[in-house]
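All protein chains but one are shown in place.
By written order: A and B. Residues from 1 in each chain.
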Amino acid sequence: MEMVLEAELEKKKKLSQSRLADKHIGRRNKKNIFFKGLIVVATVISTLPLLFILFYIFKQGVGALNWHFLTHLPNPVGEPGGGVSNALVGSIMILLVSCVIAIPIGIIIGIYLSEEKRSRLGYYCRLAVDVLQGIPSIVIGIIIYEWVVRPMGGFSALSGSVALSLMMLPSIVKATEETLKLLPESLKEASLALGVPYYKTIMKVIVPTGLSGIFTGVILSIARVIGETAPLLFTAFGNPFMSTNILKPMSSLPLIIFNYATSPYNDWHQLAWGASMVLILMILILNIISKIVQRKWKVQF
Amino acid sequence: MIPAISYKAKRINFKEKAFKKTLALSAIIVVVILIAIFLTLLINSFPSLKAIGFKFFYQTTWDPVSDRYGALPFLVGTLLTSFLALVISTPFSIAVAIFLGEYYKKGPVAEIFKNIVDLLAGIPSVIYGFWGLFVLVPLVRELEMKLHVPPYGVGIFTSSVILAIMILPFSVTLSRQVISMVPSHLKEAAYSLGATRHEVITKIIIPYTKSGLFAGLLLALGRALGETMAVTMLIGNTHDLPTGIFSPGNTMASVIANEFTEATGRIYTSALIEMGLFLFVVATIINIIGKQIIKRFTLE
Partner (left out) sequence: MNFKKIILSLLVISVAITFTSCGGNDSSNSKSATDSTATGSSNTQILSAGSTFVYPLFSKMFSAYNQKTGVQVNYQSIGSGGGIKQLQNKIVDFGASDNPLSDDQLAQSPVPIIHIPDCLGAVNITYNLPDNPSLKFTPDVLADIYLGKLTKWNDPRIQSLNPGVKLPDLQISVIHRSDGSGTTFIFSDYLSKVSPDWQSKVGKGQSLNWPVGLGGKGNEGVSGLIKQTPGALGYVELAYAIQNKMPVASLKNKSGNFVAPSLASTSAAANVEMPADMRVSLTNTDAADGYPICSFSYILLYKDLSYNIKSEEKAKAVVDLVKWIIQDGQQYSEALEYAKLPESVVTKSLDILKGVTYNGKALQ
C-alpha cells in the first residue's frame, strides 16, 4: 500500500517537475526572444538620429547648393544671395597646412612607438598622445591663442592650422603605430639580415608595407578635424573676403556655419545649411576613400 | 679599398644614429608639448588663482562687472549635462555594442550599422548644434509647454540629448571592442550547458566585460565634459545655477567659447583660462584612468 502510494507520488512529482521544466524552458526562450527584440529595437532607435540629421541637412541644403553658392563671396548682412567661396577655400587651405605640420611628425612618432615597445620614453610618449587626444578642443583654442596668436600679433589661418594639427596628431600616431605593430617581425629581420641598414629597413620596407594603414589613419584624422569649430574661434577668426594668405585671418566652413546658424537672418540660415551639406559631403567622401584604400591596398600576412 | 668601405660604413652609421635620434626627439616633443600646455594654462591662470582662490569652485556669482568669478553654476552645468547624456545614451550604446559584438558580428546588417555608427561619429559638433537648434529645440519646447515649465526650448535637457547622440558612437566602438574580446571558450561552455543567448549575454559577457564597459563609459564622459560647439548653441548661456533639467545653463566649455575673445581685464581672462585648466585636468585624469582600465582588461 505504502509502496504504491509512494510510487504514485514519485510519478506525480516527476510529471510536475518535467512540466515545470518545460514551462521553465519556455520562459527562458521567451526571455531570450524578448531580449533580442529589445536589443534590435534599441539599435534601430540609435541609428534614427543619423538618418534624421542627414535627411534634414540634405533637404535644407540641396536648395542652397549651386555653382553660385560655391564660387561667390557672402553678401552684406540682410542682402539675399551670396556664397561661401571664401570659407570653402579657407577650410581647404587651413587643412592643407595642418596636414603639412601633422603628417610627418605624426608618422615619425608612430614609427618610434612601434619600434620602441618597451622603452620608458615610449611609455610616456604613448601616455602623452593619449592625453593629447582627450584634451577638449576649446582648450586647444586657448593654448594656440597664447602660443601663436599673441606672439604673432594677430589672428591667422596659420594659428588655426597649428590648432588643427595638434588635434590630428594623436590619431595619425595611433594609426601608424597600430599598423606597423601588426607587421611580422620576420619582415624586418629578413631585411636586416640582408645587410640593409636599420633606417633603410624602416623607410623602404616597413613603412611602405604599412602605407595603406597609415594613409587610412591620415584620411580619417582629416575627416575628424574638418568640422572642428571651437579651436578656430580664437585662431583663424574668419574673413568675409577671399584670402589665401595664411598669415592673415581666414574663414572656414565650420566657422560660418556657427556664425550664420545663430543669426536671425533666413538668408544666412540658407547659407549655413548649404555649408553644412558641403561639409558632410566632404566627410562622406573622405570616409569612402579610406574604406576603399583599406580594401584595395591591404597588405596581408 | 678598405678606407672606402669604412668611410661608407661610417656614413651609414651616422645616418643610422641620426635616424634614431630623430625618432626619439619627436617622441620627446610630444611629451614636451603636453607639459607646455599644462604650464601655459597654469601660469595664465595665476592672476585668478591668486585673486579668487578656492571661492572659484563654490561661489555662484559670475560677475565681470565687479570682478567676482564663481564657476559653480558652470561646474554644475557641465556635470549635469554630461551625466544626463551618459544616462540617456548608455542603454542604447550597450545595446548597439551587443548587437554588433554578439548578434551580428559579420554580414551586410553588421556592415550597415557599423557604417552608420562611424558616420554618426564623423558629423561635426557644429552641425549637431545647428540641427538641434532647428529640429530638437522646437520639439523640446512643445514638451515643456505640456509639462508647464518655461518653454525656453534650449537648456540642460536639450544639450544632454544632443550630447547623448554625439557620445553614442564613441562608447559603442569601445564597448564593442571589449565585448568581442570575451574568450569564446567561456561562451561555448555556457551554450553547451544549455544556456540561452540572453543568459550568455547577461551572465557571461556583461559580468566578464564589466570593467571594460565601465572604462568605455568613463571615456565617453570625458568626451562629453569638453564638448563645446553643440552645447554652446543649445544650452541657453545663462550664468545662473540651473534649477532643474529644463532650465537653461552654461557649461565650462561654452563659457570659454562665448567669453574668451572678449574678456577684458586680466582677472576675467585668467578666470576663463583657469576653467580651461580645470577642464584639461579633469579630462586628463578621466582619460588616463579609462585607458588604464582598458589596457588591463586587454592584457587579461
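The rule is short, and it goes like this: a residue touches a chain if its C-beta (ideal position, glycine included) is under 8 Å from a C-beta of that chain, and two chains touch if they have at least 3 such contacts.
Bear in mind the structure is a predicted one, so any value in this text is a computation, not a measurement.
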| item | value |
| --- | --- |
| Neighbouring displayed chains - absent chain, whole complex | A, B |
| Option touching the unshown chain, where A:Lys23, A:Lys59 or A:Arg150 are the choices | A:Arg150 |
| Contact partner of the left-out chain, one of B:Asn115, B:Ser211 or B:Thr238 | B:Thr238 |
| Interface residues of subunit A (partner: the chain not displayed) | 71, 73, 75-78, 85, 89, 93, 96-97, 100, 103-104, 149-150, 153-155, 203-204, 207-208, 211, 237-249, 259, 262-265 |
| Absent-chain interface as seen on subunit B, which is shown | 61-66, 68, 133, 137-138, 141, 150-154, 232, 236-240, 248, 250, 258-259, 261-264, 269 |
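Throughout what follows, only the chains that are shown with their structure count from here on.
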| item | value |
| --- | --- |
| Inter-chain centre distance, subunit A versus subunit B - centres from mean C-alpha coordinates, in Å | 13 |
| Complex contact set, residues of subunit B against subunit A | 12, 15-16, 19-20, 22-24, 26-31, 33-34, 37, 40-41, 44, 91-93, 95-96, 98-100, 103, 113, 116-120, 122-131, 133-135, 165, 168, 172, 196-199, 201-202, 219, 222-223, 225-229, 233, 253, 256-257, 260-261, 272-273, 276, 279-280, 283-284, 286-288, 291 |
| Touching residues (chain side subunit A, partner subunit B) in the complex | 28-29, 31-32, 34-36, 38-40, 42-43, 45-47, 49-50, 52-54, 56-57, 105, 108-109, 111-113, 115-116, 121-122, 124-125, 127-139, 141-143, 145-147, 166, 169, 173, 197-199, 202, 223-224, 226-230, 233-234, 254, 257-258, 261-262, 269, 272-273, 276, 279-280, 283-284, 287 |
